[in-house]
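Below is one structure, written out as structure tokens; comments come after it.
For this view, one protein chain was removed and the others were kept in their places.
Lettered A, B and C in written order, each chain numbered from 1.
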Amino acid sequence: MKSSETKITKKMQIAIFDMTDCEGCELEFINLREKLATLADQADFANWRLASDNSNPGPFDVTFVEGTPITEEDIAILKQARSVSRFIVSLGSCADLGGVQSLVGSKGWKKGVPLVYGEKYKTTSKAPKPLSYYINVDYRLPGCPINGNELEAFLGALLVRKHPAEKRFPVCLECKARENVCLLLEGQPCLGPVTKGGCEAACPSRGLRCWGCFGALRGGNQKALKKMLDIKHGKDRTEQVFGAFMTHQDEFKEMYPKEK
Amino acid sequence: MQESVLNHYICKIEGHGDLKLNYKSGKATLNIDEGERLFEQLVLGRPYDDAPFITARICGVCPTAHVLVAIQAIEDAFGVTVNERIMSLRRALQAGQIIQSHALHLFFLAAPDYLDVVNAIELHHTRPELYKTAVAMKKLGDKLVEVIGGRAIHPVAPAVGGFLSVPGNDVLKEMIGELRAAIPMALATVELFASFEYPNLKRKTEYLATQQDGKLTYLDGNSIVSNSKFRGTIENYGYAFTEEVRSGSNSKYGTRDGHGFMVGALARLSLDQESLHPKALYALRSIWGQKLPSYNSFHNNVAQAIEIVHLIEESIAQLESAIANSKELARVPFTVREGCGVGAIEAPRGTLYHSVKTDKNGIITDYDIVTPTVQSLVNLEEDADEMMKKYGKLPEKELYRQIEMLIRAYDPCITCSVH
Amino acid sequence: MTNENNYKKIKVISVRGLNPRVRAIRFGFVEKQDAKDFTFAPGSFIMVAVPGFGESPLTVTTSPSQLPEFEIAVRTNGNNTMALNRLDVGDTAYVRGPLGNAIDLQAVYGRELILIGGGIGLAPLRSFIHFLSENPQTVSKLTIIHGAKTPQDLIFKDELAKWKKFADVHVVVDIGDEDWDGETGNIVKSLDKITIGKKASVIVCGPPAMYLPIVKSIQKKDVAKEQISLMFERKLHCGIGKCQHCTCGGKYVCLDGPTFKYSEIENNWEAFV
Partner (left out) sequence: MSLSINKKDFGHFLLGIIESWPTYGPMEDEDGAKSRFRFARLRTVKDYALHYGPTIIPPKKYLFPAREDVFRFEKGEILPPTNKDFVVFGVNKRDGEGLFYLDQIYRYPVEDTFYTDRRKHMKLVIVDSLPPSNNVDCDLYLQIVGDKKFAAFPFTDFGESLISGNKDFGHAGEIGEISVRHMPDEVIHHPRLAEIIEDSRESKIWDKLSEICFNCGICSYTCPLCYCYNEGDRIDLRGNVENDVKGGRERTWDSCMLPDFAAISFKDFRPKHRDRIYNWYYHKFVRMPREQGFVGCVDCGRCITYCPARINYRKVLESLIKNDKRK
């Protein structure tokens, strides 16, 4: 256990950095609304480019990193942030899983750059990878975007120096709690059974199949689901479905061993 | 101004931009530093209904605009016409998107410059009533998007052909009540932003927006209109401007006949004020009292505030129409076919285009995206040059600050510009 | 019927470090009535909660004679144990229980008794050791074996010497350090070396991996299955047979245990996974 102090006296120093991404997850902080002000009473936003002029160089107690490291600058910021932060949190699926931009794989990405920018275009960027490819990550808050209530509970815990617990149930739990008609039973390739919960079944509750944006549930039975989807939707489509958010995860690599 | 890798990007804009002023040449450059995500490649080889979901992730501030325009493009390719109920809900959804985005920009990104705080959260202490307004306005937009789209960021319910699920009429009625109640607050927002003292930047430029039969619109545009003589069609948006790739920057830059042009709230209102709803027109004429076009890009802030008023009124009308038509289907049947289609939408920051090609199974074979920020970037730099000319004598730090304020007034979304 | 969800407020009287990850915390009750009502027998467990951090099954390490004060030994293992180990003198927490079965006094009465505690596993046995020191006639002979990975992981080091007055005490570590002059090696090997009578009774508490080897070693000495008791650890929330996490084959650790006779569970397919 890393923490042993008894009473909390110092204001917690929070930093939020964004790599390449949509910045939607950071917005969930702003969507805390009144509670954002409450949070600010107890913690300093020491460095938050999107919403503040403060840009302290550190050190930070908790650093949220959103987005996928792609540019050289991204990677430099990430490494610097790691060196001045006690805890690093991967904020959102871009950071935690490599995001949708990883769905074509490293090779696909390298092939794609000239197709979008022209043959002459030179880039120093690297193919998208999750944060954990470059640094150690202490806590994970996946989701595309993250879930506001989960963020709230997460922050509530951090403020009292408690370790936020990772979710250990699939999306189906929350989906059934909301009494949704099951989309898998309706023939759609829903990834709910093998996806880590925490989103309150945001998608199936409005009729959209789960895309797996919270990442693979540890110990989920991906193989069984794959078998079923292969038959119903074809092998290629099934790979596309699993590959939307999970290409960097062991569960995916086990099912689809060759590098894309 | 670089001290550490942890602080060299411009604060309070969406995405990573770095401002360089070259005193010798009198030129300002906004370097864009955002990784290549290759969205146009990501959707290839996937079925059409993956496109709205994937392209939403281009931007967390305006995902709904991407979702709706992707759907428009696909429906265009398949030849789908949806019913009035669906259109009304989409218009209201798009209104919610713009309210959300404008409220975020105005209060959380722009306002701190003028209210002397390092971030909007401090307003909670210095001006608590204003902080309340800020979160309430943001919440209003969020709620509207959530009610119709299923989630405030990256909505899930809109789909090709309509909606996967729609809220009940009682929910819509409740929403209408909330929208009505918010109008005074929206007017107060106009008042606030009209009261700020903006630098006196004046530089004639070209404004572009989509309109429906010559009228202000956000979702139903059928032509591209400019304050010059130019008129274009949406299908041929590629001819309206050129997109350049610059070395060292991973955004593209849009120009018309070699010069910059502007899209977004100020452009839209400069091209048509007459179609504003009454309260918004009142806000423009009586609260602000500014004649448009004013050719001062800082005024984009006020234009956004006025749009909020207009879009609240608009969404009330659209929700009422959705309730009146609630017997119609929430999703119309359609046939997948080989085709190509274009969608254009007025996103918070200006016109957003998606175009798509599908094969006979609805698999995407080609995709193109042009974002508003790409279109406005050159104009932004031209404005910045003008600022250097005009305020070149100011201390360097102050000049940087002023130009950064200009950049924020544009509300650029670099995240979108590199997709 | 007693209410097993009735939380009693307790207050820290003193704390001391037993090793870098384990602290002994002494509590007293805040309410007089609670102090009067609370009783326990060695071997049963209590649920201790720091509101906000959860609750944990823990065992009292002091003899019932010390009531209404009691001591627990807590190893930081997660949130609630971390919170417990942050408490200062005067801070409060909650307790409910006791829950589970206790050590079967009847079964060990008058016999030779061997207590084996691996790591933090000595904590639950300590209460019984104290009880035995107060009531030495209970057993005919007492042997205590305490093992740990390193000398750092031993607990109640200061007391081990005192216990020698009324018991045979063996202390063994897997890996010693410069200052270590005691026994090193495997706890099972050192158990093999000890002579144990056929009629002896053995109670074991420690990491699950050591149970089967220890049982084997003891059985070689012809000790009956009924006389070998094992204290079990499982994930546990309710302590009253509802939450289902502690089920072990056909048994609940919280209701049927935590102490099981080897004869009860030798065929339980989930006892030694």
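As a working rule, a residue touches a chain if its C-beta (ideal position, glycine included) is under 8 Å from a C-beta of that chain, and two chains touch if they have at least 3 such contacts.
Fair warning: this is a prediction, and the values are worked out from it, not measured in the lab.
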{"item": "Contacting the left-out chain in the complete assembly, out of C:E31, C:E134 or C:E270", "value": "C:E270"}
{"item": "Touching residue (missing chain; options B:S165, B:T233, B:T255 or B:Q290)", "value": "B:S165"}
{"item": "Chain A residues that touch the omitted chain in the full complex", "value": "7-8, 32, 35, 38-39, 41-43, 152-153, 155-157, 159-160, 162, 165, 168-170, 172-174, 176-177, 179-182, 184-185, 190, 192-194, 217-221, 223-225, 227-228"}
{"item": "Residue ranges of chain C at the interface with the undisplayed chain", "value": "1, 3-7, 9, 49, 51-55, 77-79, 92, 94, 208, 233-235, 237-238, 240-245, 247-248, 250, 255, 269-270, 273"}
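Keep this in mind: only the chains that are shown with their structure count from here on.
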{"item": "Category of the chain touch graph - line, ring, star, complete, other", "value": "line"}
{"item": "Chain nearest the overall Cα centroid", "value": "A"}
{"item": "Computed distance of Cα centres, chain C from chain B, in Å", "value": "65"}
{"item": "Between chain C and chain A, distance of the C-alpha-averaged centres to the nearest whole Å", "value": "42"}
{"item": "Chain B: positions in contact with at least two other chains", "value": "none"}
{"item": "Chain A to chain B touching residues, read off their complex", "value": "15, 17-28, 30-31, 33-34, 36-37, 40, 45, 47-58, 68-71, 73-74, 76-77, 80-81, 84, 99-101, 103-104, 108-109, 112-113, 115-118, 120-123, 125, 128, 144-145, 202-203, 205-208, 211, 237, 240, 244"}
{"item": "Interface residues, chain B side, partner chain A - complex", "value": "3-7, 9-16, 33-42, 45-47, 50, 53-54, 57-61, 63, 104, 108-109, 112, 118-122, 124, 131, 135, 138-139, 142, 150-154, 156-157, 159, 163-165, 245, 247, 250, 415, 418"}
{"item": "Contact set on chain C toward chain A in their complex", "value": "21, 52-53, 76, 78-79, 82-83, 85-88"}
